[in-house]
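Here the complex is missing one protein chain, while the rest keep their positions.
Order of writing sets the labels: A, B and C. Residues in every chain begin at 1.
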Amino acid sequence: MLAINLKSYKETIGSNGLKLLEASEKIIEEYNIDIILAPQYTDIYIFSSNSKRVRIYAQHMDPIQSGAYTGHILPEAIKEAGAVGTIINHSEKKLNVEDIEKVINIAKNLNLETILCANNSVVAAALSKFEPTYIAVEPPELIGTGIPVSKAKPEIIENTVNMVRDINKKVKILVGAGINSGDDIKKALELGANGVLLASAVTKSSNFYEKLKNLAEGFK
Amino acid sequence: MLAINLKSYKETIGSNGLKLLEASEKIIEEYNIDIILAPQYTDIYIFSSNSKRVRIYAQHMDPIQSGAYTGHILPEAIKEAGAVGTIINHSEKKLNVEDIEKVINIAKNLNLETILCANNSVVAAALSKFEPTYIAVEPPELIGTGIPVSKAKPEIIENTVNMVRDINKKVKILVGAGINSGDDIKKALELGANGVLLASAVTKSSNFYEKLKNLAEGFK
Amino acid sequence: MLAINLKSYKETIGSNGLKLLEASEKIIEEYNIDIILAPQYTDIYIFSSNSKRVRIYAQHMDPIQSGAYTGHILPEAIKEAGAVGTIINHSEKKLNVEDIEKVINIAKNLNLETILCANNSVVAAALSKFEPTYIAVEPPELIGTGIPVSKAKPEIIENTVNMVRDINKKVKILVGAGINSGDDIKKALELGANGVLLASAVTKSSNFYEKLKNLAEGFK
Partner (left out) sequence: MLAINLKSYKETIGSNGLKLLEASEKIIEEYNIDIILAPQYTDIYIFSSNSKRVRIYAQHMDPIQSGAYTGHILPEAIKEAGAVGTIINHSEKKLNVEDIEKVINIAKNLNLETILCANNSVVAAALSKFEPTYIAVEPPELIGTGIPVSKAKPEIIENTVNMVRDINKKVKILVGAGINSGDDIKKALELGANGVLLASAVTKSSNFYEKLKNLAEGFK
């Protein structure tokens, strides 16, 4: 599973983003892998309207029900726009622990999947208690560096797999930070991860299709 | 000018929201007034794609340029989705003062209009120094109560007009909180306001067209 | 164990607070129980200078090392002022999960004890993974109500004890919210708690000694 977080990169908003969507659809056909794209909120509708097999996620949503919350992200609006899941607690959009539990429960009630982020193995283990669909471990010091966690700190992946499994047998485990090639992915999968979470490696790429192809090779 | 903040009310997301858009277009034709709708981020694209004269705003945007900001609201994405402006610093989405100045400057560079919110006259006067398109004064204790600021606290409107004009002659002044009828609007305009900012009075209405018609009468 | 959070109540700042300290010392002598007082930061020094057996805690500290953090709570300053521990993640001062782990580790390095707060059993279980000295479960809807959690929602205490023990055998478990009498405490201890966390029941009392005496009876 390849999850791509488009963050606030302008390279992948609007019509440019749709090119990434198109390339992702091709890769799914060729490699039969699972791809998630998490665009800006404003792009969820147009992405999901144009996707066939790519699953569209939000990058965050607020732990709220319908109400007087100006500027907040209503989970029901995320769902209505066509998203099938959301990232939660990314290191660039942290939540307090009470809100993490609340928003995961709201997601479950709406049948939205969740990628819940953690900065290390211990935090991943603690958060797995909330039973998200995926736990993603990303050491913040490697995010955006191009130094792949699977090579620089393989023990983080191994520890996460072991510690999370102690608490929660079912949750799928993603790893991220610095992942840049199919080889980095292969290594992550060998260490027990179920998939990866990427961002700039793809969004900043000059050729989305070629980049995704290289990454997809890691799943063979 | 009638600005309607759809907040996180589920009554006006997706296709329901488009009915409010349609009713607003009709009112503009009949009354020749200016209407702004500020939907959830996820609805900006579909609202702006379907609007003729209604101007679509975001409810907030973050003081950021393109970059690694997961879950944030990129101003360029707001613009790309078709919004022509944004609310800033609503009492339900407050910003620190440094970020207010930053995001107003970003909006100006992108030719986005701004409705900058203040909770009282003194704050409105201070913030008018940043030269937003509109200053909106809303006493938080009246928001959502149905007790109209223009009748319950007319001195807030008069003071705001006087104090803001001392610092900034050009900015247009909106008032909000509890505004519920054409009569409340008439009173606000008489006190020197250039328009009003509403939310639940419209979004919770069982008949958008009739509600807007009643409000529009206040501008005659 | 009786932990009393003085919050931002003016009734227990400065010299008034010292009267509560004095009453607490008397109760410790008479009942041989363990009492913690968590005053305003500004009072930690004078409380710890005057305490004999009462243990003085901070109400919060920031996950920081010495540095350029204006207005923050430096853990080393808390220690230097004489505190022996700190409350963390109270529902009135929530932290993101990454910072919770960080500040617990900083506390351990400084030999400071920690009372880590959780709003329900599942959150308590997750957070017990971080190995604080105490986990305190407090349903926010009962805080300050005078409706004791141990009587209104005994299942929260039982579930917390069971779920926390699954993950962490050593951490001591406190309960709070609405605890107002020795009888409420007795019930909490019977359900498996190791102690209680209180606030307004004591700080708003007209006679600190009599109130504490009534509470201490619950430990017999």
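Methods note: a residue touches a chain if its C-beta (ideal position, glycine included) is under 8 Å from a C-beta of that chain, and two chains touch if they have at least 3 such contacts.
What you see is a predicted model, and the numbers here were worked out from it, not measured in a lab.
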| item | value |
| --- | --- |
| Shown chains touched by the chain that is not drawn here | B, C |
| Residue among C:80, C:166 or C:210 that touches the chain left out of view | C:80 |
| Sole contact to the chain not displayed, among B:26, B:53 or B:129 | B:129 |
| Residue, one of C:43, C:101, C:131 or C:184, that touches the chain absent here | C:43 |
| Positions on chain C where the hidden chain makes contact | 5, 7-11, 13-14, 40-46, 59-60, 62, 64, 66-74, 76-78, 80-81, 87, 90-93, 143-144, 199-200 |
| On chain B, residues whose C-beta touches the chain left out of the figure | 89, 91, 94-101, 118-120, 122-123, 125-127, 129-130, 167 |
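To be clear about the criterion, only the chains that are shown with their structure count from here on.
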| item | value |
| --- | --- |
| Where chain A and chain B are represented by their mean Cα positions, the distance between them in whole Å | 34 |
| Rounded Å distance, chain B centre to chain C centre (Cα mean) | 44 |
| Residues within chain A bordering two or more other chains | 91 |
